[in-house]
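The complex appears here minus one protein chain, its other protein chains still in place.
Chain naming follows the written order as A, B and C, and within any one chain the residues start at number 1.
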């Protein structure tokens, strides 16, 4: 028996230790390795809260270990330090009500300021107008429309670095969420509504983006790549797409809207916004009206094992 | 409550007359008066709450001693109405965002509505 | 409708399920017939209105559901550890995480706790039964048939596959046609009505049927937690009832509440769902707090520290639970102001919860801790739950939540609070009150073995998920990229540990039934509250004489004064309600009507509904007022039970 108890305590003692240990390796975790100011502010908030949480965990674990070890009913303990009628102490109860309250207040302040900051383009690129990109989810693919550049991409995205991106989020059918963990947190894409999400990349590179909100069979595979490039490279890409990509017709677009998983990436030298904006009231039932029956079909999707992995 | 020993249900009749008067008043305020819409809504909702009070206290014997229920019925009704307020106001508070449900003028109207909501709570 | 549309086909796992269902059912029917137990089953169990028996049926059903939900979990873990094996395809995986979540919350956690409340609360307050025993039976059968209805979707018609939150528009008629989602709606609706009835029933019981002298602030803490839970149930469940009804009307009758067409508002579903859903979380956690408080006080051999603070913190949690629902969809884009309000209110819940944690720790201060199995579960709860709680605060910080939302960080968080809170409490409560229910203890050695497997397995399963979540792994994906593999394999290993723990626990029930020593006294653990004042097994009328309980820890005070609940001079005839078959019949008809509605057979559904109304009419004319147990009979039973 006694052996087991010690065993257990050792395990419990390991828990906070392992937390510290794992935290040191955390810089490799996507969310804690942001590549832009939005993700950075969220990381800062997470790390800030983590220290308080770690403090609380250590205090509680220490108290817990102390109580369990000291006051176990071991043979020969007798009635020393045993007070069965002890039932309250106002002073200490006030202390442990007020301290958590203070911690909550301390945490609330940066939370609220960050919340309001996230509704604006990041300050670091305040001198430039944000780049507007309409990100539309459709079962189970992503359309990115650049109205200023008049181009559209499917399932991938190019963005300039050091410039705020103003995503206008909406969906053609089911609810999705645009999530690029290394650039910042997610927001929902909904039909008939438009959400604004500001993100920005400070380093060029290729980042994983995906739908964060479950929306049916093809959910797992509703991913995309974000290519963050220097302003010039981005402009080159835009120009190249404008010149080389075909034009998207409404007919082809309607076909693309049909529920399916699409492996390939596409680019077009115009946008679907010309005939429908799913974020408006008029555009909300565009896809449903055309494809109502197609949502009934099951795709029987399985994991297609590929040598180099699906996400490359 | 001495009322059940009485022959003539005075309290019920007062309650009935009051509720009819309040109903007519609300209908008049809504349709016959020239008050601003916000005032009308606030006014008739107040009248409704008074009427509910009449039902609860004058008809439903909510505070009757003999029931043995103590303050429980009162308490539950009170919390029920608090919850009702949370549910209705809370839903309006959280759900009036980013939607474009009007037909003619997209953005403006919706923003106004949002501000109205915020100032309301 | 063709037969092959009616039955689910083409899945080996489903065929396996069908075969095992047929086998188990025929085995049960055979055994009942062979041992001529049909009459016994009907008289003693199916028609009973005794709160103790109903509670046992609740717990048995909940254990079965824990098994089903656990199997679902295992299958998910296998799929995620070996994504290339294609053990499950996308559709099947979707169905399984949907049923896992729904079953664990609605058909496992709640019934398990309600089962414990059923058995213990009347005993703790010195009552002879519920305020409305008939309604109690009705509640149980509505839960039971609701659960059955939900579970047969596995083989008939197809399981729901839109997640346990069943977000619209995905779960609407356009995108999820067919009976699957209807099973979800009707199964939850049927059992939800029963839960609401239980809430009202228990509240009246606690408010009006306490032993003389027991003021509200002298009640045992588990009873207090039940009362607060009832309050939440009464105010939260009608919201679910309406939300489910609206979605049903949408799906079956073509309304436009949550549709993309007709200017419906899909997010309104999320709003209503979480207005119920968040209080629901506290419905399953507050009774757990109550159980831990009882167990810790008993085995620390010390009075609960800060009783008033404990009660008030529960009341505060209950109140706050209605003010935080938006934190489940911070990412909806409601704006910084709305999110700030709900972010702060969410974090505030940490304060009363923290108070409770410190009170439990202070209860251990200057105590004498005995490491029995229920106590081990309760002790393991404290550090585990704190890990879940602090990550909950992190999730409550809306700006950071944009990154945590829908990721495995969230999964890890709520499993840390729901397993370390609710499931540990279910095990603790069951083992603690087991002798009261069945007249013998569970074997301690097997109990501890199960404990270690389960608790270590639990941490191994869910602790890595915090990190894989921070690495960007979203929930509900059926395969994963190589970077996430190592931690997922660890998780799966842990899940098997938990599975082994559960298996040992179940084996222990059988083993102890065969081998444990029978209880001679009713007071198995040197208890403090009134449930231990009755003999074991508890006579059907609970208390021969109801004690005067004006002290906190009433039974402790009675033991000091040498009082018992059998005072021959004070005996009076006891009025008891008669058994009745009406609840099970009424709910069977309601289940039939729901089943018809699931397949949109409107005529049959209406016939079923009329049947339910007729049963209500019959009940209205039922003037059976029960019977009296005479003094001599009580004397005979008590003397035998107490060995006098």
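Simple rule for what comes next: a contact is a pair of C-beta atoms (placed from the backbone, for glycine too) under 8 Å apart; a residue touches a chain by one contact, two chains touch by 3 or more.
Going forward, contacts and distances are computed from a predicted model.
Per its UniProt record, the hidden chain corresponds to "Quinol oxidase subunit 3" from the list "Quinol oxidase subunit 3", "Dihydroorotate dehydrogenase", "Sulfonate transport system ATP-binding protein" or "Amino acid ABC transporter permease".
In the whole complex the chain that is left out makes contact with B, C.
Considering the full assembly, C:272 is the residue among C:75, C:110 or C:272 that touches the omitted chain.
From the options C:47, C:256 or C:564, the residue with contact to the chain not on display is C:256. Looking at chain B, the residues touching the absent chain are 3-5, 7, 9, 12-13, 15-16, 19-20, 23, 26-27, 30-31, 37, 40-41, 44-45, 47-48, 51-52, 55-56, 58-62, 64, 66-69, 72-73, 76-77, 79-81, 83-85, 87-88, 90-92, 95-96, 101-102.
Touching the omitted chain from chain C are residues 128, 131-132, 196, 199-201, 203-204, 207-209, 234-239, 241-243, 245-246, 249-250, 253-257, 259, 262-265, 268, 271-272, 275, 572-573, 575, 613, 617, 620-621, 623, 625-626.
Note that in this section only the chains that are shown with their structure count from here on.
Work out the mean CA point of chain B and of chain C, and you get 36 Å between them.
If each chain is reduced to the centroid of its CA atoms, chain A and chain B end up 42 Å from each other.
Chain centres here are Cα averages; for chain A and chain C they lie 32 Å apart. Taken residue by residue, chain C touches two or more other chains at 263, 267, 332-333, 335, whereas all remaining positions touch fewer. Residue positions of chain B touching 2 or more other chains: 98-99, 101. Across the complex, chain B is touched by residues 207-208, 231, 234-235, 239, 263, 265, 267-268, 271-272, 275, 322-323, 325-326, 332-335, 337-338, 342 of chain C.
The touching residues of chain B, when paired with chain C in their complex, are 68-69, 72, 76, 79-80, 83, 86-87, 90-91, 93-95, 97-99, 101, 114, 118. Residues 1, 4-5, 8, 11-12, 15, 18, 22, 26, 29-32, 39, 41-42, 45-46, 49-50, 53, 56-57, 60-61, 63-64, 67-68, 71-73, 77, 81-89, 92-93, 96-97, 100-101, 103-104, 107-108, 110-112, 114-116, 118-119, 169, 173-175, 177, 179, 181-182, 184-188, 190-193, 195-196, 208, 210, 212-220, 281, 284-285, 288-289, 292, 295-296, 298-303, 305, 309-311 of chain A are the ones that touch chain C when the two sit in their complex.
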